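Worksheet: the structure to be examined is printed underneath.
Every protein chain of the complex appears in place save one, which is left out.
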C-alpha cells in the first residue's frame, strides 16, 4: 500500500518498523446499508481523498465480504470488524486472522459492543492477529475493562461507553472522565498501550477533545457512514488537527 | 454466471424460474488452511473443471472474505457459510444476506453444527435470504430437527450427524437410517423440501448411496478441501451418477 | 403434591395419566426483584390461594435457586425457567432436567425470548425433560417458529411476540392474528400440541380472549410479579373463566 502518500504513518507495533505515533481515524462500516457494497467504496474513496488532503491516517473497517475488494482498489488501511478466536480448521462461518490478512486487512477490531468476546477469546484473537502482523483495536466499555484488555498489549484500546454508541453526543463531550480514567488505568497496567475514543464522535471538536485527553485518535461509524456527504464530514473531523 | 455450460442447473425455488431438480455437490471450505485464499481458488477451479466434464452442479462455500473474489473469477455457484439473523444496521462483525448477495453468493449455509443458530434466528435468516433470492441450506442433526427446519421451506436441508463430521465414514455408510428418517420426517412437514446428505462423504459410492436414499446431493468438506488432488476426488465423487 | 385440591388438573402428556385438558396460568418470576426470595413466596402463596378459590391451575416459574424451597412449601406446580441441553456431566453453571426434577419442578420453560436456544438444543432439552416426566413450555415468537417447535411435541408452545413482552398491551388485544395463525400452523404440524398466549397478558379479558382464540392458557410475568397485590391481579385474571 502506497503509504508514501501520507504525511503521517499508520501506527504499528511490529519489530523493525519505525513507529511514528500519529493519530488514527477509523471508520467502522458495520453492516449499515449505507456502509456496504458500492457505498463502502464511496466511503473508502472519501477517506482516501481526505487522508491525502490532510495527511491524517483514515482507515476503514468494512464488512468481511468487502475487505478484499476495498483493499485492492483503495489506497487506505483496511481493518476487519472482528476475527474469531480460532485457528485454521473446521470452523464453518468463522473468520481467522489468516483470512482477513490474505484479503488485505492491516488490522482488526475485536470485542466491539455489538460482538462481545469472552476474555479467553480476546486473548487468543489478539495473539493470532499479532502472529499475522495485524493491528488490533480492542473495544472496551469502562476503565476496568480497558485496563484488563491492556494486559494483552493490543495496538489500540477503543473506549466506547455502549450507551453513547450511535448517538449524537460524543464520549468526549458527554463523559470525558471515562476517557481519562480509562487511559490512566490502561497505562498503569501497560504503559505502552494507546487509546482511541469511540461512541458518538461526529465533529472536529470531538476529535480535538479526544486527542487533548490523551488519545491517539477515534473510532467512529454512523456520523461518517450515514452522512450524505462523507467527504465533508471527514474534512470537518480532521479540521482541528 | 454462465450456467449455460452446465448440463444441469442449480436448483432454485424462486418464482418465475424453471426449476430443474438436479443434484448438488456443495463443498464447504470452512477455514481449513487448505480451503482459504489461493487454495480456495484451486478448489474452485477443480470444481469448475469437474462440473464441466460431468455436467453435475458443484458449488463452493468459501470463507466470507473469499466470496467476492471467487464469484468474480470462477464460473461456479458460490455459497456463504453463514449469515446472521440481522437486517442492515449497527451490527459490527455480522454478515447479512445483503452483503453476501452483493459479493456474488447465490446461497448460504445456515445452522452448521460449527455455527449453530437459535430457532428464531434460523427463521429470520431463511426469510432474509429468500428476500435476496439466495438459496438456503439449513444444516440439521437428526430427523426431529430436520422436520422442524422444514417448516421454514429452505431450499435444502443438509442432514449431518455431528459425530460423523470430518470423519472417514460417511453418513450414507454409517447410518443410512438417519437420512431416510429425516427425509420422511421433513417431507411430512413440507413435501416440497429437498435434502442433502452431509458428514463423512468421500467417494462416488457415498454420493450414489445418498441419492438412492432420496437426497438431492451432498454437503462435504475435508474430503475435497484437504485432498492433495481435489480434481481427482471430485471426479470420483461424480463417477457413479 | 396435593393436586386433589384443584378442581382442574395440570395438563400432562405422560403415558398412563388421564389427561384432563384444562387451562394453565403460568407465572414467570424472571429475576425481577419483586419475584425472587421471600417475594417469590408471596407470589406462590397468592397463586395457591387463587387456585383454590377458582379451581384454575396456577403455576409458578421461580428462579433456579428458589425452585426447591417453593416446591416444598407451597402446594402449586413449579416450573423451571430454563434447562440446558446437556446431560449430567462436566458442565459447570448449567442446569439439567435431572436437577430441576429433583428440586421439585413439574416442568420447565424453554427458549424464552430472554434465553433463546439453538434448534438442536431445544430438541435435546425437550427430550431430556420428557425423560424426567417434566412438562415443557417452548416459547416462540411467530407462526413459523411455533410450527417448527411443534415438531418436538412439547406439552405447550407459548407464543410471545417479543415486542409485546413486559408491556401493557396483551398479545390477545394487540395481535390476535398471531395467536390464531400460530395455533393453526402448529396444529397442522402436530395436531395434539397445545398453545399458551404470552406477552402483555394483564387482565381477565386478556385471558378470556386468549382462550376464545383456542389457547389453553397464558404465560405471564410482570403483571403479577410486579403487582402491589398479586392476589387481586390473579383474581382478576381468572374472573372470566
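Letters A, B and C mark the chains in the order given here, with residues in each chain numbered from 1 onward.
The rule we apply is simple: a residue touches a chain if its C-beta (ideal position, glycine included) is under 8 Å from a C-beta of that chain, and two chains touch if they have at least 3 such contacts.
None of these values were measured; they are calculated from a predicted model.
J.: Which of these, C:24, C:76 or C:100, touches the one chain of the complex that we don't see?
T.: C:100
J.: Using the touch definition up top, pick the residue from A:28, A:145 or A:209 that touches the left-out chain.
T.: Going through A:28, A:145 or A:209 one by one, A:145 is the residue touching the chain not shown.
J.: Suppose we count only contacts with the excluded chain; which residues of subunit A make the list?
T.: Against the missing chain, subunit A presents residues 111, 113, 116-123, 140-142, 144-145, 147-149, 151-152, 185, 189.
J.: For subunit C, which residues reach the chain that was dropped from this view?
T.: Counting only subunit C, the missing chain is touched by 28, 30-33, 36-37, 63-69, 81-82, 86, 88-96, 98-100, 102-103, 109, 112-115, 165-166, 221-222.
In this text, only the chains that are shown with their structure count from here on.
J.: Could you label the subunit B-subunit C interface same or different, taking same to mean over half of its residue numbers are used by both chains?
T.: Same, since over half the interface numbering is common to both chains.
J.: Centroid from C-alpha atoms only, then distance subunit A to subunit C, rounded to Å. What do you get?
T.: Using C-alpha averages as centres, the distance is 45 Å.
J.: Find the geometric centre of each of subunit B and subunit C from their Cα atoms only, then give the gap between the two centres in Å, rounded to an integer.
T.: That gives a centre separation of 38 Å.
J.: If a residue has to touch 2 or more other chains to count, which residues of subunit C qualify?
T.: Within subunit C, no residue touches at least two other chains.
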